[in-house]
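Have a look at this one before I ask anything.
Complex shown without one protein chain; remaining protein chains in place.
The chains carry the letters A and B, assigned in the order they are written, with residues numbered from 1 in each.
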Amino acid sequence: MRDSETGTSLNHVNLPNRRARTLKFAALATAGLFVAGCATNAPQDTTDPAGTNAQQIYDLSWPIFAIAGLVGVIVFGVLAFVIVRDRDRGQPIPEQTHGKPKLEIALTILPALILIGVAIPTVGVIMDLDDTSDTECVVNVTGQQWWWEFDYPVQDGCGGITEPIVTSGQMVIPADTNVLIRGTSRDVIHSFWIPRLNGKRDMVPGRVHNLRMQANEPGIYAGQCAEFCGLSHANMRMEVVALDDGDFETWKANQLEDYESPTSEAALRGETSFVTNCSRCHQIDGITDADGVPIVSRPDQQVYSGAAPNLTNLMTRNTFAGASWDLINQDYRDEVWEASPEEFGDLYLAGVTDDVFNEVDLREWLRNSPTKKPMYTDPLELEATDGLVRGMPYLALSEDQIDDLLAYLLERK
Amino acid sequence: MAIIERPAGDSLTYADADAAVTATSSYGYLRRPVETEGWRSWAFTVDHKKIGIMYGVSAMFFFVLGGLEAGLIRLQLAGPEGTILSADKYNQMFTMHATTMVFLFVMPMAAAFANYFIPLQVGARDVAFPRLNALSFWVFIFGALFLNSSWILGGGADGGWFMYAPNSDVPFSPSNGVDFWALGLQITGIASLVGAINLIVTVLNMRAPGMSLMKMPIFTWMAFVVQFLLLFAIPVITVALFLLMFQRSYDATFFSVEEGADPLLWQHLFWIFGHPEVYILVLPSFGIISEVLPVFSKKPLFGYPFVVFSGAAIGFVGWGVWAHHMFASGLGPVSVAVFSVATMAIAVPTGVKIINWTLTMWGGKLQFTTAMLFAVGLIVQFTIGGLSGVTHSVAPSDTQQTDTYYIVAHFHYVIFGGAVLGLFSGLYYWWPKMFGKCLNEKWGKWNFWVMIIGMNLTFGPMHIVGLQGQPRRMYQWTENRAGEGPFNIATWNLVATIGTFVLAIGTLLFFINALVIHRKQPIAPLDPWDARSLEWLTTSPPKPHNFDRTPTVHALDEVFHRKYEDIGEGDEHEYVQRSTLEELVEEEERNGDAHIHLPAPSYWPIVLAFALPVMAYGVIYTTWLIVLGAAIAIAAMFGWALEPADAEESDFDPPAAGGETSKELANV
Partner (left out) sequence: MSDVVKETVQDAVEIVKDHAEDVHDHDVHAGDHGHDDHAGGHHTSLGLSNTKLAMWLFLGSECLLFGGLISTYMLYRNRHSEDVGPDQLWDIPFTSASSFVLLMSSLTMVLAVAAAGRKDDRNTKLWMIVTAVLGGLFLSGQVYEFTTFYREGLGYTESLFASSFYTLTGFHGVHVAVGIIMLIATMGMVAKNKISGDKAETVEMVGLYWHFVDVVWIIIFTLVYLIPA
């Protein structure tokens, strides 16, 4: 037979190298996936469940990763064996066999059996996860470009809620309780995802999707909008805060407290400034004008999607602007995030105080929000929305106004 | 039209066809172009080989463009709070990266091979409709250029390649990018549809005598399945794109939620197209390596009928799994369970292919040329992608993985590891057939290894990053969500970025090999790889009419059986080479067919294709352009219908009685 130069030169390929690399990669890919679950890793680690739903998913997933890894190792092992054994050493042309049907059929049935083994528990878990009849607390979740709103309707659940609570960025739930999330969106499709608590569920405008949430222990669980939702998709984050029952009662009571008028001069000026510059969109419950008439925001007249975060209790939460920036400084943030379940409640409920307040980001935000977070707020570019903004526009506030607003906002808790 | 008259002598003569054509006579419009050199010979060609090469060159151009977009994306994500791209530009970048790679690189590259090699592999002189073939190419290239012209006309599309409604509607995406995207893909869709019809007819109707369907080379089979997928998938995306176009340009309400629209409509339409699209991307490469592995194992493809039927099965079941892209969309548990199980089912025929490839090599005489390395690379990389695919066929598991980098890792192992490695395998394998010289093997091996290391460095870490919870399509990631320890997002994002540049160097090595080193390569023998299928039974590159004598096929792996004889007895086999391809081709030349008819070039395909982007600009900017485009299209169609000598018909007309040689056509 006639080999070209190219044909013979291939014996020089570094076979051991290839085999080693193949095996190494297989090992890395499979082993890596498991070890990932053990190390202290990213706050959105999908292999580190902290609630029953995520746990159920994880318990279903890891054996499948293991099976997949094993199949991979076998395939690569056989392949490496063939590559080494059957490389051209000048042996004669092998028999021109076209196949062995019986072997073929056997090797077709084998993966089919494995997959049937995978399919049965999968269907079970799908059905289980969909069942929300055992939930004891309802939170309505609404996505909007580019932040999440959480509202707690009046209900007997959640230990009883007598007046609606509206908050954003951080969803506070009682720990060790099955919470029903009823989610939708005001504009485009978003996806609600707290990896350590449950898989993601798209929040689709015009539809309500249910999702069950449960956290085993008090703590804070990171999440991120997972369906691409436009310009600032990356800046649409959220956190779930789980509190034990007592702390949760405290939190609820605090949310429903009456409006407290500003105490300092600066804060008083800030209140005026807020009414002038902010209250068209942002609601603060209880705030009144000079005649004592409650001021009600009308974000639907300014914002395309129709709402803006309610700021009544801004400083009880640790984040702002789609949970993308912190209201507390990095040290205190670390303290909160790393707190043990026992300590967590107190640290969280302390809220944003003078000494842990992260003024920098909020000041930058008030100075010029669209440069901090990309949004559609340039009046010249709003033809498509009839002049309505998507996001918080540049307000041209003076530094003094910002000082006053910061003083005022710091008291909102 | 050119008739190649071949009298008993050894030199070919060419007769002007006009004299021979009786059924039609020209209206006195433009005659058929006859140039055989210069740009006209390419612009007006209907030769499937030239069209194939043009597809390939354009595809490679868009591969580089899509690669640059990918490079920018990776640079942006190398560290936290990346600032290389603005959010807006980043969104455009990943949208156009995916769109470019899927529609403007992998699909046309596969079309290049299908165009070039299907007629050769089935023993035909051209495709069934040569002018439609030219039309397909020009429609594709004009559509692709139209799509990319958005970069200089206000920015590319920014809704992601999946373009979910309502985020793709005007209020949420006010620039014209999405319009360019919707119209551009409609145009390239026309190209795919016309090409699909053409190639299906070619395969069904133009096979050489003796070539039954089950003796067809496997690449032809897989490309054939792909054409059916295109035939039925393209109209579905066309509907979706029309709805989007009407929504954006003519204020329709299909995706207006305030009117009661259901955003999931788009998702269903898109993925009913989108999932078969995945197989449209990988099956041609499966076909390619199913050619390459047997050649360099010196064994026939193991279980050829199984590979054929599993390919067809993948094509078939591929229609029933689209909703696995929507496990998080809120379909309800029953739908999710059904699609979850259906998705697992499709892993079976895919597994069959991997098993058959491995068994093809089993007991073979393996020669690791670059083409073979890429083929084996495909098996390894695609297996990884396939196995990670199984992990998210499990719907609950997928709700943790979908829209994260884990998915990005998965489909890059499938598309880059599956489709692209296969295409490179094909380039190295068929290069001598197309250009008469082999690519340099030493450079080829560097090309392979750098590329494979680069791809694993780039896409491997994405598994980790994804499982650590980094969603896709975020223009920035933040330190606070990166974590610590060995699997922190920061480190692995950086590794992926470094990998991208390794991958880019690997790709660059190919271009150096193909454009620089290639010039100094010696002329290749007719059979550099000891090949097995029909496309090798001719000169390299093939003559315009492909085969001097239409081959009669007796067996699968026809060329192998013409070269070798089994002199063993009973169960003992011993193969002796009886003839070389040089001898075989010489024999074909000696016994060439008496007269060979080739379709003539035509002006009209490129003109007709040009009308489409004109109309598309009209939809975006001004109605007058639609009218102008329509006028061009109508003129072109009349020119097409009325130009002299309808090639498809007159291919088989008797030769010119006088046998006079036309000077114009002397060097066809």
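Quick note on the criterion: a residue touches a chain if its C-beta (ideal position, glycine included) is under 8 Å from a C-beta of that chain, and two chains touch if they have at least 3 such contacts.
It should be emphasised that the depicted structure is a prediction, and the values quoted were computed from it without experimental measurement.
Undergrad: Who touches the missing chain here, B:81, B:259, B:479 or B:574?
TA: Answering carefully, the residue with contact to the hidden chain is B:259.
Undergrad: Looking at B:212, B:591 or B:623, which residue reaches the missing chain?
TA: Spelled out, the listed residue whose C-beta touches the missing chain is B:212.
Undergrad: So one chain is hidden, and I want to know which residue out of B:231, B:345 or B:453 touches that hidden chain in the complete assembly.
TA: B:231
Undergrad: Can you say which of A:98, A:280 or A:367 touches the chain missing from this structure?
TA: A:98
Undergrad: In terms of residues, what is the contact footprint of the unshown chain on chain B?
TA: Its contact residues with the unshown chain are 21, 23-24, 27, 128-129, 193, 196-198, 200-201, 204-215, 231-236, 238-240, 242-243, 246, 250-254, 256, 259-262, 265, 269, 300, 304-305, 550, 552-556, 561, 566, 641-642, 645-646, 648-652.
Just so we're on the same page, only the chains that are shown with their structure count from here on.
Undergrad: For chain A and chain B, let me know how many angstrom lie between their CA-based centres, rounded off.
TA: Taking the mean C-alpha position of each chain, the two centres sit 37 Å apart.
Undergrad: Could you pull out which chain A residues touch chain B in their complex?
TA: Spelled out, the residues of chain A in touch with chain B are 1-4, 6-11, 13, 15, 22, 25-26, 28-29, 32-33, 35-36, 39-47, 54, 56-57, 60-61, 64-65, 68-69, 71-72, 75-76, 78-79, 82-83, 86-88, 91-101, 103-104, 107-108, 111-112, 115, 118-119, 122-123, 125-127, 129-130, 145, 187-189, 191, 193, 195, 198-202, 204-207, 209, 222, 224-235, 237, 304, 324, 326, 333, 374, 376, 381, 383-385, 390.
Undergrad: Give every residue of chain B touching chain A within the complex, in rising order.
TA: 86-88, 91, 158-160, 164, 166-167, 170-174, 257, 260-264, 297-306, 328-330, 332-333, 336-337, 340-341, 344-345, 347-348, 351-352, 354-356, 358-359, 361-369, 372-373, 376, 379-380, 383-384, 387-388, 390-391, 393-404, 438, 441, 445, 456, 460, 463-464, 467-478, 480-489, 524-525, 527-530, 556-557, 560, 564, 566, 573-575, 577, 580
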